[in-house]
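Every protein chain of the complex appears in place save one, which is left out.
Now for chain A:
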Amino acid sequence: MRRISSILLLLCLPLAGCQGWQSALDVHGPAASSLARMFWIFVAVLATVWVLTMAALLLSLRRRRAADADPLVTDPGTERRMTITISAAIGLTLVIVVSLTGLSYAAQKVLFAHKDGTLTLLITGHQWWWQVTYEDPQPNRVFTTANEIHIPVGEPVLIKLESSDVIHSFWIPNLTGKMDAITGRQNQIQIQADRPGIYRGQCAEFCGLQHAHMGLLVVAESKEDFERWRNHQISSAIPPSDAEHQRGMEIFLSKPCIMCHQIRGTDAGGKTAPDLTHVGSRRYIAAGTLETTRGNIAAWIVDPHGIKPGVDMPTIQLEPNEVQPLASYLEGLK
């Protein structure tokens, strides 16, 4: 008994993961809710079938066979009952398979239905971070950010997915299912959040050494908050306000940082690494790996390979007294 109960306890442990942060069963959007509904119906139907099958099996094991029944002697009554039971079981199996297929088809209709929205994002997967471009008919309102996307609540947002190197997969469990980002082609998926909140996403296709550290954040907020955020993101970086930030900016501009990173409003115009114009306003750095604090930024600059071995961010030459102003400047880029 002790063994069985401890095994049961062990089996229940993974269930603890089924809530809140990054869970497909804690739904906050229409696509995720149709997926969750389908999941629960499948679980209920298949669990019932399994329980009934097991019950029938146990029953047949317990039933005592007549002492020396001759297989050649058949009773027409028993024969008929067996035919009816087996036909019913086959019929029921057919009904279940067909109805689950229908259910799955209906759910896909909802998932792939195209709703007209105003917002279109181009998300490019890189090893190992997400580049996000907010598209707009007005070219001066297009901007690029990384690893954190904001969306207005209750509006469908079209996401175009591309990849620059290997196959990645875009997955926000709380909002929708997965969609692959494949080199040389563009996939599309729509997401919609019904409630304000912060939802974590994750690359869901193994893409190399730091696949596990390729997270992104979706911040769903009210229309007004979203517009305020977008207008701020479109603007150039805040000029340094004090001597330390000024010194930090000079260090940034004189180091190899500018070969890859962009800070709009300065001479740094690299386009191959995350845009740092408003890096201080993002909740995490290094694709959901570290919270944005001055200490974490400094740690990331000094030893990126200690945090994400194999990442393309190089170890750069810095004097000890250059780390603090640089981290402070980047943290101040709200």
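In this section, contacts are C-beta pairs under 8 Å (C-beta built on N, C-alpha and C of every residue); 3 or more make two chains touch, one makes a residue touch a chain; residues count from 1.
The rule is short, and it goes like this: contacts and distances are computed from a predicted model.
Student: Name the absent chain by its UniProt protein name; which of "SpoVR family protein", "Phosphate transport system permease protein PstA", "Cytochrome C" or "Response regulator" is it?
Tutor: "Cytochrome C"
Student: If I consider the whole complex, including the chain that's not displayed, which of A:Ser99, A:Thr118, A:Thr272 or A:Thr293 touches that chain?
Tutor: From the options A:Ser99, A:Thr118, A:Thr272 or A:Thr293, the contact with the absent chain belongs to A:Thr272.
Student: Would you write out the residues of chain A that touch the absent chain, in ascending order?
Tutor: Against the left-out chain, chain A lists 164-165, 183-184, 255-256, 258-260, 272, 303, 305, 309-312, 314-318.
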